[in-house]
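Just one protein chain is left out here, and the rest sit where they should.
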C-alpha cells in the first residue's frame, strides 16, 4: 500500500515562520531520495484550487535552508473553507497525480488537512508557527527564531532603557499563548512577564515587583507583555502613573516573524520534513509530526487537534524568582 | 596656555547613541596618555549640579568600546537650563579642579556647552545622535548603528511581507530629519521613502509608484516613513484603502537607539574623542568636533549651532530611480 | 537537614561557554530568594585554593544574562588535582562558611565536584560546555549558541563559496564529539559532515557524494569537519586533488566559544541554576543537573560520570538524505 505514493505536494499555510523553507527542502529531498516526485503548491490551499503548483527537483530547494519566509508563499483561502472548494482541491490533486500532501502550518492548516483527508487525499501535517501553540508538539518550527529575534531586539532596547533609567514595556507575539513571552522574559531578565495563562494584578505583580527591585538598587526595568493580554502602550501608561518611572512602550511586531532561521529551527524542520515523507511512504496517513523531548513522534490529526497544551508552572515560578 | 588643563570631565547628554562609550573611552585614554586626569560626569549636566562624578583611569573604560548606551548615563536637566544652575555647575567644576569638559550629544547638549563656556569652563562638543541632524558634521556617532539596526529589522520584515504578498509600512526614527529614513530606504530597497525634507503626495508618490511597480510583477512592498512625517499606521490604512494591497504598519522604535556600535561608529567615536582632547590641550576651547569627508575638523560652537544641513537631492533621486 | 545550607559558592570551570553567566545569575538569585547567601569563586577551583571569592548580591548579577564568557573567569588548576589542594579548598570553604558549591562546567569540573564531596563539601554540577559531550544530559549550556555562531559564519562563507563555484571545508569545534558538527552540518546544508562517531571513507563518502550532487547541477559545496576527525586543511587539499574543485579550508576556532548566549542557552541556564540551588536546599547533594527532553532532572555525580552518550543514527541518516 505504502508504495502507491508517487507524487507528493507540499504547501505552507497560515502565518509564515522561519524554518518553513528548511522543512520544504527536507520534504522535497526525502521524497526524491525515495524515488517519489515532489511538487510545490503555491500560496497555501489556494494553489490546489487555482492549479498553481511548481515541479520541484533537488536543486529547486538549494540555497533556501537559511532563508526566512516561505518560498511557496502563504495566504488565507476562503474558497477552501467550503466543501466545494475542498472537492475542487482534491480533484486537482487527483487529476495531476498528487497522491499526498505535506502541509506546514498551524492548527488551522491541520484542519485543512482533515478536510483533504475527508476527500481522499492522504495528508501529513508539520507544526510551523512562531507561537508554539500546537498542543501535540513540544516544539513548532519558527518558535526559536522568533524568540531569539525578540531577545536580540530587547537586548538593544536594554541599552537605551538603562542609559535613561527608564522602564520599557515590550509587547511580543504569541497570539493567545504565552510561551514566546515567558521564555523571552526569562532570557531578557524581564522584571515581570505578563502572559495570558497567569492572571496579572498590576499593583501586586508589576508595581510592587518594580518597587521591591528598585529598593535593591535597580533603576531600569524591562517588562514583557504577551500580545494576548493587552497593549503595551496601555501598560506603560499605567506603570508610569503608578510608579513615577518614565515608561515607554515598544511593539516588536512582525519583525519577529522573519529572518534567517536559527539552528534549532533548521534542524527541527529538517527532521520533521524527513519524517513527514517517511510516514506517507509507510502508509501512515493523516498524521501530525511532532517533537516530544528529543524525539520526533506523530499523532492522528483528529486526535492532535483535540489535545491541550499546559504552561509549565515551574517555568512561571523560575521567571519570578530570578527576576528579583 | 594649553598646559593649564589638568583635569577633564566628560559627559553624555540628550538621547543616548551607540558609540558614546567608545567616545568616552577615547577621551579618557587620550587625556591620561597626555598626563591629564579624567573624570566621568553622571547623567549629563545633572552630574555637575549634584556633584555626581567618578574618577576614570585607563581600566575604567576597558570592555566598553563594544557596548551600546552610555556608561555615564544620560538625562534631561531642568535646573541646568537656568542661569543659577549653570553657575552651580561651573562652581562645582572649579571647586573640584575640572578644568574643561567634553560633552557628547546633540545640539541641545552643545547649547549647554555654550552656557558652561559663558561661565568660564572651556568645553568641546562631540556630535553624538542617531539622527545625524547636527549641521556642522557630515556624521554623528550612532547614526550608522541605528541605520544598520533598522535595515536588519526591515530585512526580517521583508521575509514575512514577501511570503504574504503584503505591503509593510515601516516608521523609522530621525526626529525632524530624513537622513536615517532615506538611507535606510535605499538600503532596504523600499519602493517609497517619505521624509520631512521632500513633500509627499500620497496618490502620486505612493499609490502610483506601487501600481507601476506592481505592473512589472512585484507583489510585496516596503515603504519607509520618517517619524517626522506622520504615523506609519495612518499611512498603512490609507495605502490599503487606495491600493487594495494588505498593508501593515511597524514602528521600529527605541530598538534603533541601542545595540553594540558598528565599526563606523566605534572608529568615528574614537577619532572624535581623541580630537576633542587634543583641542583642549592645544588651548582651542569651545569648539565642536566634526567629520568632513574623511577628515576630522572643528568649528566654533556658536557658529556650529547656526549652520544648516541640506538633504542631498541626488540621493533622493537615486532612491526613486533604483526602487522601480 | 536541608536547612543547614546558609552560604553557597558558585564557580565556573574548564572551557567557558555562553550562558554560564545566566547560570551564575540564576544560582545567586535563587539562593538569595531562599534566604541563602551567595559568593562567587574566581577562576574555577583556583579561587578556593587562593581564597579568591567575592560576595554576590542581587545586583551583582544584573546586566550579565546576555553576556558571553563568565564573569567569574575560568582557569585550569593544577594544585586542585592533588589531594592536598582539595583539602586546602575544602578547608577554605569551611573557614569562610561556604556550605556547598555549584560548579558549572564539563566532566572534568564534575570530577572536581566529586573530590570536594569527598572532602565533605556538598556539590551540585551544572553541565556547561559548547561540545554537548556530557553523557547524562541531552543538553549542555553553550551548545546552542556555539552552533548558531558556527551556522552564521558558514552562512556568510556560503556567499563567497557560491560566487566562486568553490568547495569550503569548515572545521568546527566539539572536541571528540560530533554533535556540534552534525547539527551544524544539517543546518547549513553541508553536502557532507565528517564526525568522529561515523567512519569516513573519503572516496566513497566525500568525493562520490560531491560528484553525484554536481551531476544534478550544484556547483558549490560546504563540507563540515568535526575537530575530532582531523584538520580542515588536509581535507581541502585531498578534495581539491580528487575532485578538481577549488577547495578552501576555514577553521572557525574560538569565535564559537563566545558571543551573547542564545535564548535557548539563557533559558536552560536559568532553569538549571534554579534547580541546582533547589537540590542543595532539599539536601540532595552531589548531583548533576541535566536536561531530559523538556524536563530538568538530576543524577548522582558518580553515576553521571559513568554514563555514555550515543549519536542518534537517524540524525546521521537525515543529514545524508537531505544533502543530496
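For reference, chains read A, B and C in written order, and residue numbers begin at 1 within each chain.
By our rule, a residue touches a chain if its C-beta (ideal position, glycine included) is under 8 Å from a C-beta of that chain, and two chains touch if they have at least 3 such contacts.
All figures in this text were calculated on a predicted structure; none of them were measured in a lab.
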item: In the full complex, displayed partners of the excluded chain; value: B, C
item: Sole residue of B:118, B:135 or B:151 that reaches the chain not shown, by the stated touch rule; value: B:151
item: Contacting the left-out chain in the complete assembly, out of B:108, B:189 or B:230; value: B:189
item: Omitted-chain contact residue, chosen from C:34, C:119, C:162 or C:208; value: C:162
item: Residue ranges of chain C at the interface with the undisplayed chain; value: 12, 15-16, 18, 43, 67-70, 73-75, 149, 153, 155-165, 168, 248, 250-259
item: Where the missing chain touches chain B, by residue; value: 25-26, 29-30, 32-33, 57-59, 62-63, 65-66, 138, 144, 147-148, 151, 155, 158, 162, 183-184, 186-189, 216-218, 260, 262-264, 266-267, 270-271, 273-274, 292-295, 312, 315, 318, 321-324
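We take it that only the chains that are shown with their structure count from here on.
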item: Touching both chain A and chain C (chains); value: none
item: Chain located farthest away, centre of chain A as origin (C-alpha); value: B
item: Approximate Å spacing (C-alpha centroids) for the pair chain B, chain C; value: 39
